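With one protein chain held back, the other chains of the complex are shown just where they sit.
The block that comes next holds chain A.
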Amino acid sequence: MECLLGLVGKDFVITVTDTSAIRSITVLKHNEDKTRVLSPHTLISFSGEAGDTINFSEYLQKNIQLYGIRNNIELTPAAAAHFVRRELAEALRSRNAYQANLLLSGYDKKKGPSLYWIDHLAALVQRPFAAHGYCGYYCTSMFDRYYRPNMDLEEAKDLIRKCLQELHHRFIINLPRFSVKVVDKDGIREIEL
């Protein structure tokens, strides 16, 4: 029921997460933040089993921060993505697997922006755009139709607006609020659409 979207633009990655905490048929909360900052230029957004997602993403967050402190160098988004995959893959074949789907967005000073799609089975792919959950059924086709490489921020926001409009129009679940975050060379910031 949750919605995660991500899109790589010219020099930034934009990620969208819904802000509803849902349990069974009840909405518990309308301002849940489903993202964690891994390092100044790496952000993960997550969906899945409520406890697992937060537990796992904070575990990643603290370990990546620890790496940064110990080695005095920020883990690149690619390295962070592979670290995440490994942790998730090892947990998958143990008794306590994490039921968490992730999108990792990051900005590397040398390689530019990147977006990684990681599902709860620890399959990892780098994508220009990606989605998790039911909204993927609606939004990936919107992306396929309207996405172009090297979009600027305004164009990307426009496309995201189109996606959310489609969700409001067609998706049976009511997702009233979304949090939109941008990762670029200056770090991570939340923006209004």
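Everything that follows uses one rule, which is that contacts are C-beta pairs under 8 Å (C-beta built on N, C-alpha and C of every residue); 3 or more make two chains touch, one makes a residue touch a chain; residues count from 1.
In this text, contacts and distances are computed from a predicted model.
Remark: of the listed names "Proteasome core particle subunit beta 3", "PRELI-like family-domain-containing protein", "Large ribosomal subunit protein bL17m" or "Condensin complex subunit 1 C-terminal domain-containing protein", the one matching the undisplayed chain in UniProt is "Proteasome core particle subunit beta 3".
The hidden chain makes contact, of the residues A:37, A:54 or A:89, with A:89.
For chain A, the list of residues touching the undisplayed chain reads 85, 89, 92-93, 117, 119, 121-125, 127, 130, 136-137, 140.
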